[in-house]
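One chain of protein is taken out of this complex; the other chains stay put.
Right after this comes chain A.
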Amino acid sequence: MSIQDFVRDASRWMQDDGPHSDIVISTRIRIARNLVDHPFPLLADDAQSEEVLEKVRTAIETDEFQEKGHGHFEFLTLRDVSDVDRQALVEKYLISPSLVEHARRGAVALRDDEEVSIMVNEEDHLRLQVLMPGLQLQESWKLATEVDDLLESKLNYAFHERYGFLTACPTNVGTGIRASVMLHLPALVVTQQINRVLSALNQVGLVVRGVYGEGTEAVGNLFQLSNQITLGQSEEEIISNLDSVARKIIEHEQAARHFLLNENREVIEDKIARSFGILAYARRLDSKETMQRLSDVRLGIDLDVIKGVSKNILKELMVMTQPGFLQKYHGAELAPGERDWRRAELVRERLQMDKGHI
């Protein structure tokens, strides 16, 4: 596959359903690894970075890796990828904004189905990511550890008997794992229970972030829940802890949705219908409003208030209406004002495809 295939279409996690996909948008496992005898990317000069990049490229391009990796991996050096394509890869969650900052020395190996990506020379030498739709923590970990083993059979990892896998930042040391689930929690937000739920999470070693990473606010009622601690717990413990908490939150959200339908039906139907109307007819949409309206529409689909619209519309459009993708879709660079116009156009077209009604 070429870079153009990766930045043109929706990823599998955006199109497929997973378990609990009425509330859990996606599951992501990321593991950080470094090679021995190479300075970490922060201190590495160009030649040293290149050496790491070539070692990883050689490992990934072996027949054995390509055979056992459950699909073809395309190795892309970031300096050969245009700015707008880099941005589109970030918007699809295939690479991190931090890799783009270090584009001069960075690379990414993407599996054709985009479920696995391996970033090279980000904060650590290797950042392996598995992204699946719905709540699939165990499945994602199984795949991640398999690909990790495959890499380890070809590369010498920096590992310390007591500290575990060594990472550039001490917050990742040990397992190097960051497991996260993206949750859509509109009913908990509207019933004002969300803060109570979220504040309890810190006590069990979990953190909540906005969808676009550290320090971002929750847009579109989407919350990213992930483990804080990477040392002193096994990967399985970390994952099952996150899994059980996610399931608890799902129960709370479901209860809140029932409550809304039973006690506040008119109010919530009105909110959903208004947002549906705006998305279907508006001529200008900024990204924040788009996310808020999409969240309402998605809730409407889940509650069967809106009929005939695919529930994947939230996942698809939250990525496709981002600036990088909009410009790919339009085929030209867009000024911020123009983007709002084009975004509204794209949303209208997508809604018309499904012929939804209330």
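Basically, a residue touches a chain if its C-beta (ideal position, glycine included) is under 8 Å from a C-beta of that chain, and two chains touch if they have at least 3 such contacts; residues count from 1.
Rule of thumb we're sticking to: contacts and distances are computed from a predicted model.
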Chain left out of the displayed complex - its UniProt protein name, from "Protein arginine kinase activator", "Xanthine dehydrogenase family protein molybdopterin-binding subunit", "Transport permease protein" or "RNA polymerase sigma factor": "Protein arginine kinase activator"
Residue of A:S11, A:Q87, A:T145 or A:N221 in touch with the missing chain, whole complex considered: A:T145
Which of A:A10, A:L231 or A:L334 contacts the chain that the document leaves out: A:L231
Hidden-chain contact residue, picked from the options A:D22, A:E123, A:D296 or A:D340: A:E123
Hidden-chain contact residue, picked from the options A:V84, A:V100, A:V173 or A:A282: A:V173
Touching the absent chain when the full complex is considered, from A:E64, A:E101 or A:D270: A:E101
Hidden partner interface residues of chain A, rising order: 34, 36, 38-40, 42-43, 101, 123, 145, 148-149, 152-153, 156-166, 168-171, 173-175, 177, 205, 214-215, 228-236, 238
